[in-house]
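Missing here: one protein chain of the complex. Every other protein chain is in place.
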Amino acid sequence: MTDNVLHYCPGCGHGTIHRTLMEAVDEMGLQEKTVGIAPVGCSVFAYNYMNVDMQEAAHGRAPALATAVKRLMPEKFVFTYQGDGDLAAIGTAETVHACNRGENILMIFVNNAIYGMTGGQMAPTTLEDMKTATSPYGRDVHKVGWPLRITEMIAQLNGVRNVSRHSVHTAAAVRTLKKAIKKGIEDQMANKGGLTFIEVMSNCNSGWKMRPVDANKWMVENVFEYFKPGDIKVDGQLVR
Amino acid sequence: MEELRLMKGNEAIAEAAIRAGCDGYFGYPITPQSEVMEYLMKERPENRTGMVVLQAESELAAINMVYGGACCGKRVMTSSSSPGFSLKQEGISYMAGAELPCLILNVVRGGPGLGTIQPAQSDYFQSTKGGGHGDYRLIVLAPSSVQEMADFVALAFDLAFKYRMPSLILSDGVIGQMMEKVVLPEQRPRFTEAEIRKNTPWATVGKTPDREHNIITSLDMDAASQERHVLHLQEKYNAVEENEVRFEEIQCEDAEYVFVAYGSCARICQKAVDLARAKGIKVGLLRPITLFPFPKKEIARLAERAKGFLSVEMSLGQMVEDVRLAVNGKTKVEFYGRVGGIIPNPDEVVKALETKLL
Partner (left out) sequence: MTEEIIIAGFGGQGVLSMGKILAYSGVMENKEVSWMPSYGPEMRGGTANVSVIISDERISSPVINAFDTAIVLNQQSMDKFENAVKPGGCLIYDPNGITRHPERKDIKVYTIAANDAANEMGLNKVFNMIVLGGFLKVKPLLQPEFIHKGLEKSLPARHHNLIPENEKAIELGKTLIKEVR
């Protein structure tokens, strides 16, 4: 990580997720070989914090950038870092096709069930009945569809090797995430074949209009029921 | 002996890309330019130079793959035709903002909308005035032969890297689909990582201890520094206008009238010059080779003595606006164009000259 002060709201998961990813890169001695792709959304400035070479993609297009980077420089470690609006709404095509091609990259998907940066609008992952700036009476699934479990969809694709869902609200959860990230990196550098897709649930206490501690509690009690943490696919085998 | 081949414009540009040391091609099929990717897929350049060729899931993905590759200091390109070129505008604007070199080919077909698959030149505004959002320009080269399709690839890459901005080869269905003799350029090597680190130190190829981490972005939330950035881009475009104007003059020495035409229309006008001169009309042709930068000075010079200009385009009149700006009221500027995929023929061009200017 760089010494820059994070712009994230206190209690937000992004800082921890950044740090976990960068610790893994550092511990594996890969700083000189790493190229990361930042999204549009809350983590648009991820490039200011992660002390590796970074590219800032247009909204949703990070997997396309990463595809080219990895194919042009197969010896590098390449990752994308995207939020739910970026990855699961505007960038769905790029996400699905990068996964389906089995690009040898690591995709980090941070899901906080809301558009944080633009002021708390409804995301593809916003839960049923959840109130946001653009679903002020709660998400009506019959009008706007159901919260999208894109991670479960992605897991079905032959091009994807490892899929898991995590959180960073406890130290234990962070350790599990770091293990999954390291496995994704190892598999990539060993050319095991296939993409590693890691979803990390985060609270968005500002967007959810809660205090950070309450937001984490609400996440455990409400979000995990729909977006269930754990391994979904390991080494090409579905485990759920 | 030079390697002489009969090739379509689309094939020539693909072969020239391999020979120009291109690192990656990312595209999506669309008529009338699909032969570019088809040729590359068949040719397997990964075995010749290591060049990567990938069919993307959309034009959006393709241009963003180009963006990712360009961030790494690689010579990367894409090709499309008008509707697909519209889709690519987002990525092109980002690349202009992030100061990235790349090559884009647009083999223009008629529009708006799906329009037609037949040739047109109606993407002139989009190509020369920016195309996407924000203040930016592209270097725009307009080949008028299959040979130039091949020759402009290395040139476009070199200019793109010289100025750190995207280059566009603006072709059309005629030049893309027709076959002519072409002398292919020599193979040149792809950049090595050492060369990339030395010549394009901004490239994201991995942070080394001797430098800060590289960031490629087009985002700057600070108004003052964003203004400085846009003004810096403007300075670059001014330098391009100063240094990179290219054009061809045909029989302009004694010309009383001047056709202005680019690409396939320039070929048609060449024949129209012959036909008109056979009738005793002293006419010449100014062919802009670069559309941005536009040969303003040369047109202004010709305007000192010419009795009139006729801009001939496969559009409803787009380049004619730049001709008028350059002529600046000194003499008459008229326009003749066909649209919808219809290619004007030399006879009707001569007739337009006679009715509009004589």
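The chains carry the letters A and B, assigned in the order they are written, with residues numbered from 1 in each.
Keep this in mind: a contact is a pair of C-beta atoms (placed from the backbone, for glycine too) under 8 Å apart; a residue touches a chain by one contact, two chains touch by 3 or more.
Source: prediction; values computed, not measured.
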Touched by the hidden chain, restricted to displayed chains: B
Given B:Arg44, B:His133, B:Lys181 or B:His232, the one touching the chain that is not displayed: B:Lys181
Option touching the unshown chain, where B:Thr128, B:Thr204 or B:Gln270 are the choices: B:Gln270
Sole contact to the chain not displayed, among B:Met41, B:Ile117 or B:Leu325: B:Ile117
Hidden-chain contact residue, picked from the options B:Leu6, B:Ala239 or B:Leu358: B:Leu6
On subunit B, residues whose C-beta touches the chain left out of the figure: 4-6, 31-32, 117-118, 173-174, 177-181, 264, 267-268, 270-274, 343, 345-347
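Definition applied: only the chains that are shown with their structure count from here on.
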Cα-centroid distance, subunit A relative to subunit B, in whole angstrom: 38
Sites on subunit B touched by subunit A in the complex: 23-24, 26, 52, 54, 56-58, 60-62, 64-69, 71-72, 74, 76, 90-91, 94, 98, 193, 204-209, 213-219
Subunit B partner contacts - residues on subunit A that touch it in the complex: 2, 31-35, 37-38, 44, 47-48, 50-58, 61, 64-69, 71-73, 76, 93-94, 96-97
